[in-house]
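A single protein chain has been removed from this complex, and every other one stays in its place.
Should a chain be cited, it is by its letter among A and B, assigned in written order, with residues numbered from 1 in that chain.
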Amino acid sequence: MLSLTLQALFSGVLAGGYYAMVAVGLALVFGTMRIINLAHGELVLLAAYVAYAAESQYGLNPVMAIPFALVIVGASAALVYALLSRIDQDREINSLILTFGLGIILTNAVLMIWAADIHSTTAPWFQESVVVADTLFAMRSEVVFFVGGLVLMAGVHGWLNHSWQGRAVRALSSNRNAAKLMGVNPRRTEILSFLVAALLATFAGIAIYTGKTIFPSLGHVMTVKAFIITVLAGMGSIPGVLIGAVMIGCIESLTVTYVSASLQELAGMILFLVVLFVMPSGLFGGRKAIAR
Amino acid sequence: MKRFLVPAALAVAYVAVPLAFGGNPYVMGLIVAALTIGGIAVAWALLGNLGGMVSFGHAAFFGVGSYTSAVLSMKLGVPPLAGLLLGGLGAAIASIATMPALRLKGPYFALAILAYAHIFQILATEMTGVTGGAGGLLSIPRFPTLLGVDLGSKTGGYVIILTIVVLSAAAYAAIRRSAWGLALKAMHDTEIATRVIGVPSTHLKAAMLALSAFITGVVGAFNAHFINFLEPDYAFSGAWTVLPIAAAIFGGYRTVWGPVIGALTIYLLDQLVFKELMPHGHQFVLGMLLVGMILLSPGGLAPILGRRLEGGQRHAHA
């Protein structure tokens, strides 16, 4: 019983690692543009399918596919940005619908090209199980990408806090007008946030392809999950988002272990609604209020 | 010109369409399905335009409406026509559960409603005793024969859904013209200014949410008795959200008839053209239409057509 719980928590933590990569990207873009990019999860999906295509057609190891995925996902993110920045009226409603539409386009493009089948890497190296602390099992991919993801997010965290550009992103997020007065170029900074989000999405996509299974509607699922996590954590900080992501990961895997796999999403959704209504600024009391 | 447009359109819809296509169940079925989407699109647009809320979860209200009516008619023998209203009522009651979301802004509201839709779908799948679970409900009672008209036929179904859509659009138009409509539209930009002159803004939004859910529920109930079959994945399918949004945006969600025109155009195009061209992922085109419309003409098709009709006169916002 205890070992089952520990195992569930361990799996949940590992899943939280890539959930966090997706959620941080969503939050970064929200910070600079005040827009929820509903096509964000589809960027993750795209990266995963690029890896699938590279492996199934050219026999490329998924890790080797990362550069290609980066280019394609980065270009797609830039395109999303370019389209978004053309909206001039009713920005809130129109940006939601625009990115919603872009998500539909990407999902269906994937569906047209690769059909609705479920895929996963065929490289055995990723799928071999490893034992941690003598009792906890995981796939090698999960561990590798969890650690890799932490390193990457630590990098982004450092970049946000110490680099000039990262500070520009933070300045724009906390006070747009003041940032402009301080000489921050909003367009360049917004694009930058999109590209960093794309970088994180790419890694998350490869992580999912090697450690889980991919299918076309995954993008939508990832967007919703990332949004839920940012609501839990508040949009504020990367460590906060990471904790929120790990929490969702654990709740899901506990639900799967003890209740039913079909209820996996339900637990997260209910937690989301509860937090939204009870603590609108997130579990960690972020400054940015979500509600009126 | 404009004065005769609505009566003429109604005459065509009630008389000419059944005469022309009544003998062709395939075409009639398509038109009914398009109007089903149109009904939800009107409800979605009412919430978006008057309530200022984007919902990604109308599938929840559709599903609740269809199950309410289907279950009541199968278990308690409620006649399907009465079931329509009860389905609407069920959805409106379900919308009460979503009302805490009203204090959330833009994307938070949109995704909170989406979360509700997921929860409702999962609940419907799990409550096997009532809903038949994933196996679904078979042989849901069909509409009766009334005054010699077989409402259970394709043409009968057409008359019912047409009436639902027309009444919904008429209600929407009436609200839009009333002080309620004025207050609702003003609220998006100046909520405080409306509250200090006596407008209970949250109540008004709640009323719009309930009405939108009601209409969607009625449409869902209609669909259940029309196709006589339900399963959770179908009744709560995301398609009941995506298609109406595409229709409303394409036709113009700030107009009354735009969503209906959009639904007829989009659904028929989708089924007759895109689905033939690309059997997988034909919703791709819907996405393109959404994106294109938001970028090129955020007001949708109806305002453009409207301007033509009025000879280029100024077109009031919403």
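The definition used in the following text is that contacts are C-beta pairs under 8 Å (C-beta built on N, C-alpha and C of every residue); 3 or more make two chains touch, one makes a residue touch a chain.
By our rule, contacts and distances are computed from a predicted model.
Per the UniProt record, the absent chain's protein name among "Branched-chain amino acid transport system ATP-binding protein", "Septum site-determining protein MinD", "Cytochrome c oxidase subunit 1" or "NADH-quinone oxidoreductase subunit M" is "Branched-chain amino acid transport system ATP-binding protein". Note that the undisplayed chain, when the full complex is considered, contacts B. Interface note: of B:S153, B:S201, B:Q271 or B:S297, the residue touching the hidden chain in the full complex is B:S201. Checked against the full complex, the one of B:L5, B:M99 or B:A193 touching the unshown chain is B:A193.
Considering the full assembly, B:A183 is the residue among B:A183, B:I266 or B:L301 that touches the omitted chain. Taking the whole complex into account, chain B touches the unshown chain at residues 179-180, 182-183, 185-186, 188-190, 192-201, 316-318.
We adopt the following convention: only the chains that are shown with their structure count from here on.
In the complex of the two chains, the chain B residues touching chain A come out as 48, 52, 54, 56, 100-101, 103-108, 110-112, 114-116, 118-119, 122, 125-126, 238, 242, 245-246, 249, 278, 280-284, 286-291, 294-295, 298. Taken together, the chain A residues at the contact with chain B in this complex read 35-36, 83, 86-87, 89-90, 92-94, 96-98, 100-112, 115-116, 216, 220, 224, 227-228, 231, 262-263, 265-266, 269-270, 272-273, 276-277, 280, 290-292.
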